[in-house]
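Only one protein chain is missing from this complex, and each of the others stays in its spot.
Order as written gives the chain letters A, B and C; numbering starts at 1 within each chain.
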Amino acid sequence: MEVFVTGFEPWGEEDYNPSGEVAKRLDGQVIGSARVRGLVLPVSYKRAKEILINAIDAHRPRIILGVGLAPNTTCIRVERVAINVMDGGPDVDDYKPVDEPIDPNGPAAYFATIPIRRIVEKLKENGIPAVISNSAGTFLCNFVMYCALHHVALKNYDTRVGFIHVPYTSQQSARKQKTFMGMLPPSMPLELIEKGIRIAVEEIIGELEHKHEH
Amino acid sequence: MEVFVTGFEPWGEEDYNPSGEVAKRLDGQVIGSARVRGLVLPVSYKRAKEILINAIDAHRPRIILGVGLAPNTTCIRVERVAINVMDGGPDVDDYKPVDEPIDPNGPAAYFATIPIRRIVEKLKENGIPAVISNSAGTFLCNFVMYCALHHVALKNYDTRVGFIHVPYTSQQSARKQKTFMGMLPPSMPLELIEKGIRIAVEEIIGELEHKHEH
Amino acid sequence: MEVFVTGFEPWGEEDYNPSGEVAKRLDGQVIGSARVRGLVLPVSYKRAKEILINAIDAHRPRIILGVGLAPNTTCIRVERVAINVMDGGPDVDDYKPVDEPIDPNGPAAYFATIPIRRIVEKLKENGIPAVISNSAGTFLCNFVMYCALHHVALKNYDTRVGFIHVPYTSQQSARKQKTFMGMLPPSMPLELIEKGIRIAVEEIIGELEHKHEH
Partner (left out) sequence: MEVFVTGFEPWGEEDYNPSGEVAKRLDGQVIGSARVRGLVLPVSYKRAKEILINAIDAHRPRIILGVGLAPNTTCIRVERVAINVMDGGPDVDDYKPVDEPIDPNGPAAYFATIPIRRIVEKLKENGIPAVISNSAGTFLCNFVMYCALHHVALKNYDTRVGFIHVPYTSQQSARKQKTFMGMLPPSMPLELIEKGIRIAVEEIIGELEHKHEH
């Protein structure tokens, strides 16, 4: 089976994006019975959607795991839900939607179709701080998650979709200005972030194969 | 030369203390021209002081670098100053001082005698988020820092003294309850914390040797 | 027209609940052309729903504005969306759902049907810090918001529904233990919270009447 791991390019003040790095690092790797295709999306509503939708139709992945950077996050956040809103920007094409629907005909929200609680438990067992998050925001991360869930629903594809927010890397935090309470932003080494994403993919595959067996 | 690296035992709600782990890991190691003696102190005002003072008098270290856990800290904090106050507890002996002086005849404060700014710069160059901190609190960490600085001042020992606060380890954060804004507390892998303390020791030694040469 | 303002009773560690206080204070008051009915709901999934649904059916309010306490919030948060999940507790009846749907047949989410952006702008013009929030959590606040939106949708009632999270009151914060970074939790005087809720109600009424006129 094929697994998409998507990340983002750097944008705005962020000249480095750990999510894109992880997508590049995992691209071509084999995890369990699956081969990973890493996609690095531009932080553009319009182009990210096109690239993603085209890739889904072309490759029909069994799993899509989006990854995105959440500045000031202390740990890995496995997203529960994507909502039908674009409210944030400007993106790199200078588009700045305010309270716009992603699809005026789409439902208000989709829940992730990956085992979010198991993933969080597994990450913590492996010493990686993680929580379930109830908001993926209203910018590109939520957008990509919604677009993927909406597209596979419309097309009736048998594809599991989820999204994970990751903190700054340690290297990245070390280059930042002091912000909150005189400290640098919370962070995690890139290796630990990558390990976390790999564990999440394993867990999603494991659940699919387990279901298949019975 | 001999370098003391002190840490603390677990205490209260904290059943694991990365500062004590680092002291144990570095104990006996050679860093540059120095040999490290790792001391794991109890979280007891009375006993921590006795053990520390006796060890200083017995071994006359050239450098004393205290390390302590600061819950909810996002990065390594190199302390600038220790103040003549005990205000926090209870410690493990159930002692809970309120606004008491450490030594009624001591000065209000001592500045660290290690190159705090260089250490922070060096840590950041190595991808480890770090800041100068202007308060070591009023519990055991500040106490140990003040006691060491006060003792070497009274005895006129030629000893450099500093203190570094470290965050929870990633493993430790992963075992915590969600706290701030639905997230787990910020953290750093133990290996990165240990690397940071080692870099700090190298930097202090480097400065001493550099001065000696000229 | 009738306006429901709902709040909650104290629960768990919180022996005071500003949301319930505001509901009591506004009960019976006239705001513009509307009369307020203040409802103080128990922090019980089962009973809060029953009381709320029965009151809606009995009184057919034109507007339902839920209010709830969000500990550690710095400002007023006007919620955008309620999701079909119960994940938090235990409530006062010792019920502790994990990732359960509120209604297995309900949609994943409903958006608030009040003018959230206008309310936030109006609050800020009046010197009250406020933001749009994209998550009402997964405990009673989200539950009440979802239940109200779901019920009026099923019954096809012409009722506007929204939810606002409020911080601790100043009095309440002053009674707390120090928590985050040695500080007390953020807060707002009860009078300012009440003023904020009143402004929100005025704004919702104003939009309804404005639409009616044209």
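The rule we apply is simple: a residue touches a chain if its C-beta (ideal position, glycine included) is under 8 Å from a C-beta of that chain, and two chains touch if they have at least 3 such contacts.
Treat the numbers as computed from the prediction; the structure is a model and nothing was measured.
Of C:33, C:54 or C:171, it is C:171 that touches the chain left out of the display. Touching the chain that is not shown, out of C:32, C:185 or C:206: C:185 (per the contact rule at the top).
Chain B residues in contact with the hidden partner, per the touch definition given at the top, are 80-81, 83-85, 87, 98-99, 107-111, 116-117, 132, 134-135, 137-138, 181. In the full complex, chain A contacts the hidden chain through residues 72, 137, 180-182. Where chain C meets the chain that is not shown, the touching residues are 73-75, 77, 123-131, 133-134, 170-171, 173-176, 178, 180, 182-189, 192.
The criterion applied here is as follows: only the chains that are shown with their structure count from here on.
The set of chains touching chain B and also touching chain C is given as A. A straight line joining the Cα centres of chain B and chain C is 46 Å long.
Distance between chain centres (mean CA atoms), chain A to chain C: 30 Å. With touch defined as above, residues shared between interfaces to two or more other chains in chain C number as follows: 137, 181.
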